[in-house]
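Here's the structure we're looking at; comments come further down.
Only one protein chain is missing from this complex, and each of the others stays in its spot.
Showing chain A:
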Amino acid sequence: MDFQESLLWKYKDILTKYLAVQSEQTLYLTQKLSKEILENHIPPEEVINLHKSVLNELIPEVPSEVLVSFDILLEIMMSYGLAYLEHQSLRYKQMELEMELEFGANMQKMLLGSAIPKYDYLDIGAISIPAKIMNGDYFHFDIDSDQELKVAIADVIGKGIPAALCMSMIKYAVDSLSYSKHNSPEVVLERLNRIVEKNVDLGIFITMFYGSYNPKQHVIQYASAGHEPGFFYNKKENSFVDLQAKGLLLGIDPHVTYPKFEISLEIGDMIILLSDGVTETRTEDGFLEREMIIDLLNKYMHLSAQEIVNNIYRDLSKIQHYQIRDDFTMIIMRRLV
């Protein structure tokens, strides 16, 4: 028995019962049948017609005015039927688009992916989670020809696909600039600034922190292009200070220069880098205070760097009911020996 036939049979049964007794149970059966009807893509005008013919069969003496009145209902339902079909086709299209985005996001993950390096002198943890499907944040680790560890964290102002596409370009520029030992942090930012200014349309700006860690002296030299300031944790004094660095965002002025800063790390000291997705976490009482991040850092201090960033991400996304509004990136580097 095909569905049309079984539908006719079930409909007749339901209508017969309901004409006899108007019970909730029959209405419940009707609701179940309506789901089957939808699953089988039966348009509403067909249901009206079914009702009309079944009614005529069950009550042969039904006034012709009543039967004719269904023509009006049928005409009205034509538009609903079309809207329903259109909805289905748009939903299918949406699924296709989502799949394409998913491919794009995976491709981006592959392109931007930077392994988190392991050293016996430095405990490193890093996390970068996009707010939507594509990530406009980026972090990068590399070793130059002098064995210095290069670290970069960047944030495209803007979200979604344009930001993500832009980030892919930045990644390749950073890759090619990072390997040379002659490129100290301020030089890298100056060159990137010219690349961004030349290649990216007005309206897209990038903030970046770039550092170079010398494993022999345990000194990190860094420069920042308008990036959210990180923290320096001094273990001896058990204190956090902002990693101050001044510099214009990338892509605004091709002639800008960046000052270089440096900090020495003692054993147990930490460098904490973040994107504004971390500090702009929205709590129920407004924006998160930087002090709250320090509280969280203190809370998880006893864990490894990777566990700290994972836990902080978990806590902050929980505050936002697991719907983060901006890409979230955080890096922790702690001197071990």
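Assorted remarks:
As a convention for this text, a contact is a pair of C-beta atoms (placed from the backbone, for glycine too) under 8 Å apart; a residue touches a chain by one contact, two chains touch by 3 or more; residues count from 1.
The working rule: contacts and distances are computed from a predicted model.
In the listed set "Anti-sigma regulatory factor", "ABC transporter permease", "Na+/H+ antiporter subunit C" or "Urease accessory protein UreF", the entry agreeing with the UniProt name of the missing subunit chain is "Anti-sigma regulatory factor". Note that of A:Leu82, A:Met95, A:Ile267 or A:Leu336, the residue touching the chain absent from this view is A:Leu82.
Screening A:Leu19, A:Leu58 or A:Leu90 against the full complex identifies A:Leu90 as the residue touching the chain left out.
Within the complete assembly, A:Glu46 is the residue of A:Glu46, A:Glu280 or A:Asp315 that touches the hidden chain. Panel shows chain A; residues 45-46, 49, 52, 74-75, 78-79, 82-83, 85-86, 89-90, 93 of it touch the chain omitted from the view.
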